[in-house]
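Only one protein chain is missing from this complex, and each of the others stays in its spot.
For subunit A:
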Amino acid sequence: MHVPDGFLDAPTSVATGVIAAGGIALALRGARRELDDRTAPMAGLVATFVFAAQMVNFPVGAGTSGHLMGGALAAVLVGPWTGVLCVSVVLGVQALLMADGGITALGTNVVLLGITGVVVGWLVFRGVAMVLPKRPASIAPAAAIGALVSVPVASLVFTALFAIGGTVPVSVSAVATAMVGWHTLIGIGEAVVTGIAVGAVVAVRPDLVYGARRVLPTRELEIRPAGPVSRGAAA
């Protein structure tokens, strides 16, 4: 869903640029709580995976295609604040080096993929994870559902921006219907890729998955009653 230059007028592009800059500034502060010596290299890897996966467009029928946005994936693996930074770095490199997504549209793309995709993906993930059993096996399905929802929501945000500052007078309801329809299908692909990637990391090292922290046994120092205690993996 990389918006090229020219779809949105200058005031709207400036406004999304300001929102994107504010979002990234907040994320830089928030990511401090998510990143340490152990997780910082994972954040670099997750951003790189999102970049690579975005090169792989999958067909969604009738002559159209879609690719991963990666917001839910990054949020669940390395945390939502860090996820915003990961997707924003990907979008910046794509716009500057690959001419994928416009330069004046970079703020718009950060708002759509970097902020909307990550925030919606993370909130839906958290909501689903709360109702599923508190087990590591629940993390990948919850992430997949977050991914599924994040894509059509981002397409609706694009439609709203187009309604405000679109450069062509086109029926907004026609754009909304087509955008949500196609991006729900693309969301299924997003869910599959996100579910597989998160499931793979949860299977080998659940402790490296930010979104799995609440379902893993805590290893805080506390006094426990004597007796057989189920033991987590050795550190």
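Simple rule for what comes next: contacts are C-beta pairs under 8 Å (C-beta built on N, C-alpha and C of every residue); 3 or more make two chains touch, one makes a residue touch a chain; residues count from 1.
We take it that contacts and distances are computed from a predicted model.
Considering only the chain that is not displayed, what protein name does its UniProt record carry among "PDGLE domain-containing protein", "Acetolactate synthase", "Ca-activated chloride channel family protein" or "Polar amino acid ABC transporter permease"?
Its record in UniProt gives the absent chain the protein name "PDGLE domain-containing protein".
Which one, A:Gly102, A:Gly146 or A:Gly195, makes contact with the chain that was left out?
A:Gly102
For a quick check of understanding: of A:Gly17, A:Gly127, A:Pro141 or A:Gly166, which residue touches the chain that isn't displayed?
Looking across A:Gly17, A:Gly127, A:Pro141 or A:Gly166, the contact with the absent chain belongs to A:Gly166.
Identify the residues of subunit A touching the omitted chain, counting contacts across the whole complex.
1-7, 28, 31-33, 35-49, 51-53, 55-60, 63-67, 82, 85-86, 89-90, 92-103, 155, 158, 162, 166-168, 170-171, 174-175, 178-179, 182-183, 185-186, 201, 204-205, 208, 233-234
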